[in-house]
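A single structure is presented below for examination.
The complex is shown incomplete by one protein chain, all other protein chains being positioned as in the whole.
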Amino acid sequence: MLGEGILKGMAETAKNFFGSYVSKERLTTVEYPEERIPAVEAARVFPFLVYDGADWEAGLRCVACQICEKECPPKCIYIDKSKDKKPDYVGKQQFYPTRFDIDISVCMSCQICVEVCPFEAIKMDNEFELATDDRFGGLLYDRKQLARSNEYYHSIHPTEASEVDARLGEEKAKVEAKAKAAAEAAAAKAAAPAPPAPTAGGGS
Amino acid sequence: MEEIKAAIEAAVPGAGVEFVPNPGSAAEHSLRLVPASAIAVATFLRDDADLALDFLSNVSGVDWPDKEIAEKVKVTRTVTKTVDGIEQQVEETVDETRKRVEPGCLEAVYHLYSVAKKHGPLVIRMRTGNRSDRVDLPSLTPVWRAAEFQEREVFDLYGIIFTGHPDLRRLLMWEGFKDHPMRKDYVEPDDYEYEPTPHDQVLARALEHKSRD
Partner (left out) sequence: MSVVETKPERLDGWNRPPVILPDGEGELLEVAMGPHHPSTHGVFRMDLALDGERVVRLKPVFGYLHRNHEKIAEQASYLASMPYTDRLDYICSLTNNWAYALAVEKLAAQEVPERAQYIRVILGELTRIQNHASSIGFLLQEMGASGTPLMYAFKEREKILDLFESLTGSRMMCNYMRFGGCRVDVSAAWLDAARKVVAGLPQFVDEFETLLSSNEILMARCQGVGVLKPELAVNAGVTGPMLRASGVDYDIRKVDRYGIYDRFKFRVPLGDHGDVYDRYMVRILEIRESIKIVEQALKEIPTGPIMDAKAKIRGFRPKPGEAYGRIEAPKGELGFYLISDGGPNPYRYRVRPPSLINLTVLEDMCLGSNVADVVLIFGSVDIVLGEVDR
């Protein structure tokens, strides 16, 4: 019969239309911004800097090695290295960035900076509602705007953050064990009596 | 590869095909053609019953810029020198550094496959005379229609003029654009918008441009 194909198609759409009143999965529209889909754990938007503890300046993990600056494809990271050093999470003296700017109007969220960072200092955020009306500096984030606590990192990427914490904890434990062994060896040396002077002509 | 070269030379006399080895691990060696016999060789490659390379997959341009080579050359010269109080002509050999410029060229690389026999790739290349005035090569569009847009793009971005192309004009850049962007010595115009976080020479140019207006 002529028109049979069209009628079959219209039966299909009618099934979907009336079915959307009855079954939830035929109603696929999410009415943003009143309803939101919860973010997936792996989602990435723009980078942020992680700091441990309460003080963001003292606890910032970044040591200004500038590897992320070199590897960034659109070159949107701009780092100034400090002249002095401050202790990091294991107590070793490290440089820190006096300036760490990311231009998020240039950043393409490729996550290469996260991949190459050897110090677990830069991670990906998942906030995307960042529109601003300041055309010339509003999308240039400095290190204060980029710094977020480790607890925040746990809240957005729980599995990743736990793995990172486990790794850093292991590093810290290794360094502490080495320091303890060195201290014990030094203490043993100081406590033991001085060895006797070798006799002349001794030994065969 | 040698059999293909022999077959081409048998079919097209005076073809002047040269074997170009590929040093990397992919081992995709290529054949360099002479522009004068290129169309005859290409027609043979397409129509031969065994090779049947009827599918042109890719046309690329490559820019080999002029190279300045500094060579150490031993030069023997006759010099007047005082030896033991007597003035004599003595031969002296010194090392001199001579600089010469090896002229660069532009190159077109073609990747050929066979849909009928399902083999490939065969890579053929052609070099131009130099980078400034002798930049023409024969177009292979009459043999494989696939080269039509790709040769236009190579003309647009590198400046190789393909003689015999039915419609040689710029493809990606707008008509009236002057330079050839993919060449190694292409300098971008600096009238672009000021970016807040450029680096190094991009920052220097942006600041210089900003201070001008």
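As written, the chains take the letters A and B, and residue 1 is the first residue of each chain.
Methods note: a residue touches a chain if its C-beta (ideal position, glycine included) is under 8 Å from a C-beta of that chain, and two chains touch if they have at least 3 such contacts.
From a predicted model like this one, the values you see are computed outputs, not experimental measurements.
Contact with the chain not shown here comes from a single listed residue; of A:Glu4, A:Asp84 or A:Glu129, that residue is A:Glu4.
Within the entire complex, the positions of chain A that touch the omitted partner chain are 2-6, 8-9, 12-13, 28, 40-44, 67, 71-73, 108-112, 115-116, 124. For chain B, the list of residues touching the undisplayed chain reads 22-26, 28, 54-58, 60, 62-63, 109, 111, 115, 118, 121, 123, 144-150, 153, 157, 167-175, 181-182, 186.
Basically, only the chains that are shown with their structure count from here on.
Taking each chain's centre as the average of its CA atoms, chain A and chain B sit 45 Å apart.
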